[in-house]
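Shown next, in structure tokens, is the structure this report addresses.
Every protein chain but one is kept in place in this view of the complex.
Letters are used for the chains, namely A, B and C, taken in the order the chains are written, and counting of residues starts over at 1 for each.
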Amino acid sequence: MIIVMKNGVTAEQINEVARHIESWGARAHVDRGEIQTVIGVIGDKAEILRKPWGSFAGVEKVLEVSDPFKMASRKFHPTDTVIDVEGVKIGGGHTCVIAGPCSVDTEEYVLAIAKAVKASGAKMLRGGAFKPRTSPYTFQGSGEDGLKILQTVKKETGLPIVTEVMSVDQIDLVYRYADVIQVGARNTQNFNLLKAIGKMNKPVILKNGIATTAKEHLMSAEYIMSEGLKDVILCLRGTRSYETAMRNSLDVALIPYLQELSHLPVIVDSSHSTGARAYVNPVAYAGMAAGADGLILEVHPKPHEALSDGEQALLPRDFEYLMRKLDDLKPFSQKDWVKFDGENGAK
Amino acid sequence: MIIVMKNGVTAEQINEVARHIESWGARAHVDRGEIQTVIGVIGDKAEILRKPWGSFAGVEKVLEVSDPFKMASRKFHPTDTVIDVEGVKIGGGHTCVIAGPCSVDTEEYVLAIAKAVKASGAKMLRGGAFKPRTSPYTFQGSGEDGLKILQTVKKETGLPIVTEVMSVDQIDLVYRYADVIQVGARNTQNFNLLKAIGKMNKPVILKNGIATTAKEHLMSAEYIMSEGLKDVILCLRGTRSYETAMRNSLDVALIPYLQELSHLPVIVDSSHSTGARAYVNPVAYAGMAAGADGLILEVHPKPHEALSDGEQALLPRDFEYLMRKLDDLKPFSQKDWVKFDGENGAK
Amino acid sequence: MIIVMKNGVTAEQINEVARHIESWGARAHVDRGEIQTVIGVIGDKAEILRKPWGSFAGVEKVLEVSDPFKMASRKFHPTDTVIDVEGVKIGGGHTCVIAGPCSVDTEEYVLAIAKAVKASGAKMLRGGAFKPRTSPYTFQGSGEDGLKILQTVKKETGLPIVTEVMSVDQIDLVYRYADVIQVGARNTQNFNLLKAIGKMNKPVILKNGIATTAKEHLMSAEYIMSEGLKDVILCLRGTRSYETAMRNSLDVALIPYLQELSHLPVIVDSSHSTGARAYVNPVAYAGMAAGADGLILEVHPKPHEALSDGEQALLPRDFEYLMRKLDDLKPFSQKDWVKFDGENGAK
Partner (left out) sequence: MIIVMKNGVTAEQINEVARHIESWGARAHVDRGEIQTVIGVIGDKAEILRKPWGSFAGVEKVLEVSDPFKMASRKFHPTDTVIDVEGVKIGGGHTCVIAGPCSVDTEEYVLAIAKAVKASGAKMLRGGAFKPRTSPYTFQGSGEDGLKILQTVKKETGLPIVTEVMSVDQIDLVYRYADVIQVGARNTQNFNLLKAIGKMNKPVILKNGIATTAKEHLMSAEYIMSEGLKDVILCLRGTRSYETAMRNSLDVALIPYLQELSHLPVIVDSSHSTGARAYVNPVAYAGMAAGADGLILEVHPKPHEALSDGEQALLPRDFEYLMRKLDDLKPFSQKDWVKFDGENGAK
């Protein structure tokens, strides 16, 4: 960490800052420059980083040198994390497509969808029994009945179940039925929920928040991992923007960026990023082209009758079309590029 | 609600949409224009608004005519809501300044702050015992010990207590000590928490989310109110922006905007919107000038030692300076303007 | 256009609006609903759309039914525009990769780059002689000397030249050397420049603005086209966001979105969207996967010595690697999907 002092800072003000640095267990390296005085802090413990340096007289700004995430960071865990869900692997070169309805409605529909997406190559089934909705007057999810339908469909198809948990008090119930837990965009920074999930032992798909940065997304993964759980899948579902053409704005550059910073798998949810069926497939395809470890997509045979988000549902045949296209796609691999590029290669 | 059909829409596609509208209990009014065909939906029930109209063939887009909030709306409750907390009133012309430390640390400090802000004119005491932090490695709050300190300080000073609840499982504990419950920006769309709070009987300060719009902020109030609770205070703490000068970006235009749309009181948190002591006071003053019903501000005598957010803490004498300035301020009242302006007046 | 009236609107206020609609040459269709009164405006001329409807008493809001762009719209020109630059085609199934240095520096370097990118498959050469820079103290471009270098390199390699024009007074000079004119992000809404370019007869690459929406991007194309020029290439270079990981944020969903709304070719500039060499290639590849009509990329053999934007320059061998990967890529074609999907197919 580097503390930049204001023009005209006094020796006393510099000493006051340096004194506090040392009293908090680090060392201060004062560099009185011709233009500006800066104080380097040697031995950056997390607590020191969080001290209110801006409240000291004479301080202009604080520049952070290192990132605050550790367990999620590739610096501390250089090899890719591979997550195994009943034999289905994701990460480290294993890709995985997850598909299913937005909300669980009838067993008939969910089973039909599950069979269709499995036939097309999906390896897990998604479906929400608890739904976060912006209006209290709309469908809030089918609850345990929905979870039971998922369980039945799993028995028939063998597909592991991905479903959302919205609050700490739902954990006991949802964990009885789910194979993989999903944390939605409105809960990405629900820190109590993250900590509770981190104490459990099932893999988690952690979506980015409505307006989180990539590094905040990693800090939320860190919350989970700091409690012990290692199996976190980062899911990009786009962030809020002034662009109204799409429901959210998803930058595929964040796929290689997160893979560079972190060893965790990164998947793309183009159903929520676009919010409209016509764009789900090209963005999913582009995400895999950019090197994503997988996809999570919404599929429904009768979108008019879907209990939520029908606009963005793919028809089963749309999904099949995408999967066929993906068979022929050779993703852009940063690792291959680096290998090709040799020592001075791509970062 | 108005459904705009695409160029070249077929009669069959129009009929399909109209048929569904009627089957869902509303009436369809088809207007075949020279340029574009639109279908008006008469009898907009909430459920119909949420149907996936975009998934029908031939539909270009859907235009919503009316807002989805009801209990929070001034249309359904024309007079200002006045909230009474042990005799302290807010709303309907009653203004209220709330102040205190970001986090509860020692009884000595909290008591000193409480006495100081009371002497300057604050009417309630804020202080967090549970803290949402982006890093799991920083101070997470003092918990029940902190709540007990707040209780002791209330006994000494008589100031009602405002404190945050972060999750459903904290409700029992926090409600034993708090007079007013605060919902923070990361929980604005934690719908399970909102519903649980709506079933309780203490006033709530509901902050806007990291990147919510004003109407989404009102929808979150609606979640609480739909469960029965009427006493909701809307708090503006800024939203995320590409501008990095401030921690967040707060548009004071939203004060009269929310007051026009809703009957609920609107207060300003310029500690969190600016994130830096130097700007807290001018923004607080400007917020009151624009007609806010109150303020919630962070004050600490030794910001270097504050357990969180020291950069944005006002010193007690800064707070006193602000309160003296506020004594002389005549806020801009939309109602006075309308009265002055007569019948054709300001909307 | 539909004008939504407020609750409690009077008959007189409705008549006042209707009277103005008719006086401006359109017809008013008043629909007094149970909940809300709306006025449909039949015969939407552009000028009527722009009247200050919000300033009439009783008006709540105005909903636009149709988009304001015409010549850029696929509604008015259903077939893809194909642009031909000395035999190099772009649009309508013809893809084209443009590459070269950010700024023109020495003839030696530009020639070396041109030969390298041509060998790898680039079909046009880009290079800036006039540079928009945020600081007046940095390199502002090599001016006519740079243009002459481009001309010389064109003679040697045969590659058509793409270069930027920053203001109306540069047009005469730049048009003597350029084959394709580039309009940069800071000039996307420089309407005087757009009109002047629209009167000339060379193809234009129009970048989106720092924070324009896709529809505003099309409106800027409309400015050019309304003056007579038909050959406009839309270029996506990302928009500003609170995400700081990348220089800008680029949503590949806008590629099929713009292609659906407009008949103009859409290309991707992942050098400027990412701002960092490591992410240029995967985003370029993903953009082509999503169906882009081409790329425009920065290449430099010695990025340390580049006069601008060295961080985002690809090395010639990076570019070659990308071009080899692109040989094997089968883009996701919306048209093929629709064909596969049949009548009820993807919108």
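Just so we're on the same page, a residue touches a chain if its C-beta (ideal position, glycine included) is under 8 Å from a C-beta of that chain, and two chains touch if they have at least 3 such contacts.
Keep in mind the model is a prediction, meaning the values are calculated, not measured.
A.B. asks: Among C:29, C:115 or C:186, which one is in touch with the chain left out?
C.D. replies: For the chain that is not drawn, the touching residue is C:186.
A.B. asks: Of the residues listed, C:80, C:107 or C:311, which one is in contact with the missing chain?
C.D. replies: C:311
A.B. asks: Using the touch definition up top, pick the residue from B:238, B:265 or B:310 that touches the left-out chain.
C.D. replies: Hidden-chain contact among the options goes to B:238.
A.B. asks: Out of C:18, C:82, C:173 or C:276, which is the one that touches the chain we can't see?
C.D. replies: The one listed residue touching the chain not shown is C:276.
A.B. asks: Among C:8, C:52 or C:78, which residue is in contact with the omitted chain in the full complex?
C.D. replies: The missing chain is touched by C:52.
A.B. asks: For chain A, which residues touch the unseen chain?
C.D. replies: So the residues of chain A touching the missing chain come out as 2, 4, 7, 29, 31, 33-36, 38, 40, 42-44, 57, 63, 65-66, 75, 240-242, 344.
A.B. asks: Residue-wise, where is chain B in contact with the chain that is not depicted?
C.D. replies: On the side of chain B, residues 211, 213-215, 238-239, 241-246, 249-257, 260, 270, 273-274, 276-279, 281-283, 285-291, 315, 317-318, 321, 325, 328-330, 332, 334, 337, 340-341, 346-347 touch the unshown chain.
A.B. asks: Where does chain C touch the missing chain, residue by residue?
C.D. replies: Chain C touches the missing chain through residues 20, 46-47, 50-56, 68, 132-139, 166-170, 186-187, 189-193, 195, 209-212, 216, 219, 222-223, 226-227, 239-240, 276-277, 303-304, 306, 308-311, 313.
To be clear about the criterion, only the chains that are shown with their structure count from here on.
A.B. asks: With centres defined by CA atoms only, which chain is the most remote from chain C?
C.D. replies: Between chain C and the rest, the longest centre separation is with B.
A.B. asks: Could you name the chain whose Cα mean is nearest to the mean of all protein Cα atoms here?
C.D. replies: Taking the mean of C-alpha atoms per chain, the most central one is A.
A.B. asks: Give, as an integer number of Å, the spacing between the C-alpha centres of chain C and chain B.
C.D. replies: Roughly 38 Å separates the two chain centres.
A.B. asks: I need the residues of chain B touching at least two other chains; which ones are they?
C.D. replies: Answer for chain B, listing residues that touch two or more other chains: 240.
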